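The block underneath contains the structure these notes are about, expressed in structure tokens.
Omission of a single protein chain aside, the complex is shown with its protein chains in their original locations.
Then we have chain A:
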Amino acid sequence: MAAGVAAWLPFARAAAIGWMPVAGAPMPVPPPGKHRRQEGLIMLNVSGTKFQTWRDTLERYPDTLLGSTERDFFFHEETNEYFFDRDPDIFRHILNFYRTGKLHYPRQECISAYDEELAFFGIIPEIIGDCCYEEYKDRRRENQERIQDDEDMDQTNDLVAADLSFRETMWRAFENPHTSTMALVFYYVTGFFIAVSVLANVVETVPCGPGPNRVKEVSCGDRYALAFFCLDTACVMIFTVEYLLRLLAAPSRYKFVKSVMSIIDVVAIMPYYIGLVMTDNEDVSGAFVTLRVFRVFRIFKFSRHSAGLRILGYTLKSCASELGFLLFSLTMAIIIFATVMFYAEKGSSASKFTSIPAAFWYTIVTMTTLGYGDMVPKTIMGKIFGSVCSLSGVLVIALPVPVIVSNFSRIYHQSQRAEKRRAQKKTRLARIHAVKSGGANAYLQYKQSRLLIDLDEEASKEAGQALVCKANPGFEVHHHHLLHCLEKTTNHEFVDEKTYEASYRDVTLVNQVSHSSSTSSTSSPHGLSSCCSRRKRKTFNVPNSNMSVGLQGSIQELSTIQIRDRPFTNSRSSRSSLNAKFEETVPLNCDQSYITAAVISMPTPPGTTPEGDDSTSSTNYSQANIVRVSAL
């Protein structure tokens, strides 16, 4: 029931009095007249823009946010209004929906923003009025396609090389030549040979001057038959090998065999083999000659190399109905005009219009405005009809063409956009990554600074000041605390990506080196020992450990490595397994040179002092190893 009609319910109920006198049975009791809800204005404040409406207006649709008690959650007592922190421009349309019962879609709004607002206010998009529904659906479809595109792109690019089997690698190499140099080489080689083969086909037929023993001119193909045959053989060899390789690598061979490109491949190489088989047979040589025509299909193999060709093919496929209509209307017009012309020209002597089919040729040539002039009408009527024919031909052909063109343009731009997005994606991701890792570092920074503040005012003072000042108050602090809690819960710690990768490589490398694990760990903790090592571990800094002040500011700088082993205590085992890996690693000698990746060093609290060691054993996680690995 439309919203506005609800306002007429009192009228309908009143009109029911008309039934009373004829009613046979007593009427049911009316529902208790509910206490008349305050007929009042509701103030809606949407991000500062104030909207006002009657309470009843909103309550027309009780299954939406504004119409139900859900809006009470947004009631703001101080100002006695309902506050929504949403987009006021889109809210305008939503409120109009309540008022008029029709939901409109503004064309200038982004489709996803609009969808979000609708979802927030509990309105289903199907209610959108007919005037705007088509536009809405179109935009939505476009958006879906774009998202689908992106996902497909992601899927193809995210596959890590190591995960694929040989077959899959080969298939990927065929489909995306830019993935590896081998694929690129293969791509260009096949392209070259396609060009060579097509060129040879063309040159074959050029007259080359008189043959060795003859007077008549022969084509180059006959003159240098052997050379052309060898060239042809070579090309077909390459094409065959390529086809077989593709067939081998295809994930679904059946689907591959059915695909258009594979059919083109087969058609391109079949004539050669058939020719090999049926030589020396005069009867079929005619058919053989026909088969050679199919060699020209090799040119279609270029569509693998050119995106534009593919787009063209796709456009034609998608415009099939328009093309069909064009053909149909042309056929109709041709038949009509050919008939008319034939009967008009029947009277004139020596007329070329011998039959209606013969007149077809004239009609086609005239309608497409070619006008060869081999058939012309001679009578006046013929000329009149002929001119009408040519005028209408222009119209009939001009009509479906813009549709095809616009289709092509749309698809072409779509592919352009996809290309651009792919190209921009790398830089975008890199930038986002940089910002995110900046955030992660902020967290670690926070960690250090929190501990400093908590447990050692003294040590933190000089050095920690710089760090503390950087820490963002309020939201960030709570966020960091939350991450901290998570770390505690899982007994794992957050590390940078690079350090993680480095450590990953470390473990594999270090495991090969045998060493005694316990010796160094059980010994008293070293002081500041600079040592070349690739052990990295991020742990909490022992509050009483102080590093040299000079290391403070260099969060991201490469610095000398500092290893601090804590005594091998039980608390150690409570550390995360990540750290546990490194238990075996010993500080390796500086003599050994390791190529390490540049690692972002963790912010470290102010330096460590030996006397801190005693207290390390006391607190559980006061033991910390600070390892800063740097690229040397």
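Here is the rule we go by: a contact is a pair of C-beta atoms (placed from the backbone, for glycine too) under 8 Å apart; a residue touches a chain by one contact, two chains touch by 3 or more; residues count from 1.
Here is the rule we use: contacts and distances are computed from a predicted model.
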Task: Omitted chain (choose from "BHLH domain-containing protein", "F-ATPase delta subunit", "Ubiquitin-like domain-containing protein" or "Kv channel-interacting protein 4") - UniProt protein name - done: "Kv channel-interacting protein 4"
Task: Touch with the omitted chain, as defined above, among A:Pro10, A:Gly209 or A:Pro251 - done: A:Pro10
Open item on the list: One chain isn't shown here. Among A:Val202, A:Leu276, A:Ile384 or A:Cys485, which residue touches it?
Closed with: A:Ile384
Task: Hidden partner chain, residues of chain A it touches - done: 1-2, 4-5, 7-27, 30, 33, 39, 54, 343-344, 346-347, 379-381, 384-385
